[in-house]
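Step one of this worksheet: look at the structure below.
With one protein chain held back, the other chains of the complex are shown just where they sit.
Chains here go by letter, A and B, matching the order in which they are written, and residues are numbered from 1 within each.
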């Protein structure tokens, strides 16, 4: 049994900022000394999510536009009455996208496609210090 | 190698009912006797999903309103011709949200944010007995 606990911390700009964390996750997997297993990534916080995407500027625009269409920022949110943070849309988007992603690795390599990157998506309406909890199991 | 199998069962009201299961999951993790690992939560059934959210009444309204806007109940669904259950929207919402959530824990503590709860979302159109399958690995 092997459990290797780690985390990634970084600054995010918020407002739909999409951050490519692939190389950091790949390094953590390589340095774990484990050959085959899974890496479980979990977004700590309720206004951001995690997924995979082809990290290409035009596509990132499309992804952002999709959120603006499907879960708009500028419609009434009850949550904005609770704390006055104006980030009701951020929470709803984050819950929709999801906070966890789990990926197999084989011979120390993540089983990602060639044009598939792991991304953290910050939906909050301001810059934030962010953390992703990481557990490697094998 | 440690695998601890468990489950949570409860009654849900359906119709978008959002149930906070954080304390139950936290207790199962603590009582597993394992210090560091992951907990894999899986919704048994095809009309409910799982995610994380700040469990705050106004935000729960916003979350429910989002589903009513994005995947409305009262539009035609072919599935409603199959069984006559009228829950076509419930299935589509559940498949969109997702049935699995996997979370690291460290020193017996889930790596959740301060305002981040684990929630079961019942999209069915009637009260149901529900089950979440749980596997702890370390």
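Rule of thumb we're sticking to: contacts are C-beta pairs under 8 Å (C-beta built on N, C-alpha and C of every residue); 3 or more make two chains touch, one makes a residue touch a chain.
As the structure is a prediction and not an experimental result, all values here were calculated from the model.
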Of B:28, B:60, B:112 or B:137, the one touching the omitted chain in the full complex: B:137
Option touching the unshown chain, where B:73, B:95 or B:125 are the choices: B:95
Residue touching the undisplayed chain, where the options are A:5, A:24, A:51 or A:125: A:51
Touching residues on chain B - with respect to the absent chain: 1, 3, 5, 40, 42, 44-46, 70-71, 77-79, 81-82, 88, 91-92, 94-96, 98-100, 102, 133-135, 137
Residue numbers in chain A that touch the chain omitted from display: 1-2, 36-38, 51-54, 56-59, 61-63, 66, 70, 96-98, 100-104, 106, 111-113, 115-116, 119, 137-138
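Keep in mind that, in the parts below, only the chains that are shown with their structure count from here on.
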Whole-Å gap separating chain A and chain B, where each centre is the average of the chain's CA atoms: 19
